[in-house]
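Quick one: structure below, then a few questions.
Subset of chains shown; positions unchanged.
Letters A, B and C mark the chains as written, and numbering starts fresh at 1 in each.
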Amino acid sequence: VTSRVVVGPPRAPADVVKTLYECGVATVHEVLGRRGLLGDQLRPLRPGARTAGTAVTVLCAPGDNLMIHVAIEQTRPGDVLVITTTSPSRDGYIGGLLVTSMVAHGVVGVVTTTGVRDVAEIRKMEFPIWSRHISAQGTVKATAGAVNLPIAIAGTSVAPGDVVVADDDGVVCVPRKQAQSAAAAAVARTEKEAEVREILRSGTLGLDHYGMRPLLERLGVAYEPASDEGDR
Amino acid sequence: VTSRVVVGPPRAPADVVKTLYECGVATVHEVLGRRGLLGDQLRPLRPGARTAGTAVTVLCAPGDNLMIHVAIEQTRPGDVLVITTTSPSRDGYIGGLLVTSMVAHGVVGVVTTTGVRDVAEIRKMEFPIWSRHISAQGTVKATAGAVNLPIAIAGTSVAPGDVVVADDDGVVCVPRKQAQSAAAAAVARTEKEAEVREILRSGTLGLDHYGMRPLLERLGVAYEPASDEGDR
Amino acid sequence: VTSRVVVGPPRAPADVVKTLYECGVATVHEVLGRRGLLGDQLRPLRPGARTAGTAVTVLCAPGDNLMIHVAIEQTRPGDVLVITTTSPSRDGYIGGLLVTSMVAHGVVGVVTTTGVRDVAEIRKMEFPIWSRHISAQGTVKATAGAVNLPIAIAGTSVAPGDVVVADDDGVVCVPRKQAQSAAAAAVARTEKEAEVREILRSGTLGLDHYGMRPLLERLGVAYEPASDEGDR
């Protein structure tokens, strides 16, 4: 139960990260069998923000951001810091100075269950952060934690080197060993969706395109004309 | 207790919808006697979004958007889909494809107690949605529900054909049979507010314009000079 | 236990307010010893909003905005209204008309634990408001409360004449008698942060700049190479 920092975990390859980035969170989540989301509480600081990278995981104590400093040393260009705490904390773990340091080391984003501060400055830097809270509350640097051990956020485990994709829809984690196949499946799904989009745009109903009418019949869905009864 | 789809309910007339749209949510809510709001948890995907239309109501199972496909077939141009679930669900019931289909059928907006996904795409389409959540989590299409039966959201009943008005302030539902008179009252209130706005802009106090000073006296409101006691 | 309105409390000086405004919420909160935040639930109506002013405090009954009208008469140019209620209320206490009246009297912002409405209009006026809720729900004007008595929001007391600073990071209250020294300390901290920013931008690690490595050793933080064991 000592505090550990794992150095140099293998990362998913950069071209796979790039493909997953292009497909976006919702599509990647679908091809993972509707798994892998880090809940629906992590929101981007700026609408339209979007990133993907390999995870460096950080576990901090409540109200204490010491291990984020430790983690920055462990990052490589293209990494995303994924941060959580041993018990819930809404404090502002990350501000403009830490983001400046991250940018200097090639970090491409942050995902954190904590709060963030210096929001105006970070928005101006166009550095992408997904957080659960925004709070000016400062933190101390007194208690150890862990870097690059597996963590869990909202029902999903994140291991170092996994691919993290984040956009306006939230954040999804792709296990490193599934990343290649997920990327291929995501591209395929994206192409198929483009076709369906054209079909629906022409006015064809999803009911017909997806062939749902037999299902409705099986479920006993009954159509009936409106009466005046329901009027108020 | 079978699953029902009511076809062709009467709608409030389009000119009434247009008038209510112009008056906005807060004013319409006032002229309804401060009733009709669908709570304060439904937020627009884009700041500044605004719509009004006639309600097509949808009741879905948790994690299941089957009935939204069914509902689209029941829409007419100018309708707004109003969606809720039999038990709370934060999943992403609506994405870019469904919105494409809605646009193809003339739907002018969505109000839903669930989550929404493909948010970046929907924002780009400028399609107005009010939802309680944003989530990439996908849904299945397996369980029946209802279309165009009355539903309730946060203390307000919504019947098919009612007028739904939505803007940055939230969402209000006007019962179809009250829509005409509400529209007239809303126009009158809007005009009166324009006058009051000028009066207040000139520096006249609300206390004086609304004649509240006798009320303050009745309530025993006491004015006293500041002392140094309160200093810290 | 009668309803009281305190007239003419002393205010912090305008130049001190201006300095605190320039330093921003996070920095001011730091120099107060990480105190003074009004929680993390008060959010600005518009991203990028920013204000500072001297507090006029308002205590209202739930669902009743009478005392805000009373408070406006007590404001002076440069004041910020700080509003809370005797029990939690999410209603829309403030709308476009009240904001018009505030602007006419030189009020430079509102901080409220309640809801706000006419959001589109207020955004267009570029009047800065921090609120806990957005809601079209109207209020009555029937029950007395207090103006310019000390109130408390989320663990922080606010007295009339205190300096309130608000930006994207939240809202902080500086006790009037500490405002001068806090302003000086905030300027010093801002300057020091500018230096640190340059150091971190060059790639120097916070671990090294802040001299944290001895602490890590003391805490027993252990570095270890990655194994394949963690793979999934």
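Going forward, a contact is a pair of C-beta atoms (placed from the backbone, for glycine too) under 8 Å apart; a residue touches a chain by one contact, two chains touch by 3 or more.
Source: prediction; values computed, not measured.
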List the number of copies present in the full complex, noting that all chains share one sequence and 3 are shown.
6
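In this text, only the chains that are shown with their structure count from here on.
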Are the chains arranged, by touching, as a line, ring, star, complete graph, or other?
complete
How would the chain A/chain C interface be labelled, same or different, where same requires over half of its residue numbers to be shared?
different
What whole-Å value do you get for the distance between chain A and chain C if each is reduced to the mean of its CA atoms?
30
What does chain B use to touch chain C in their complex?
24-26, 29-30, 34, 37, 40, 43, 47-48, 50, 167-170, 172, 193, 196-197, 200-203, 205-207, 210, 212, 215-216, 219-226, 230-232
What residues on chain C touch chain B, complex-wise?
2-10, 66, 69-70, 72-73, 90, 92, 95-98, 100-101, 103-105, 115, 117-120, 123, 133-138, 141-144, 148-150, 159-160, 175-177
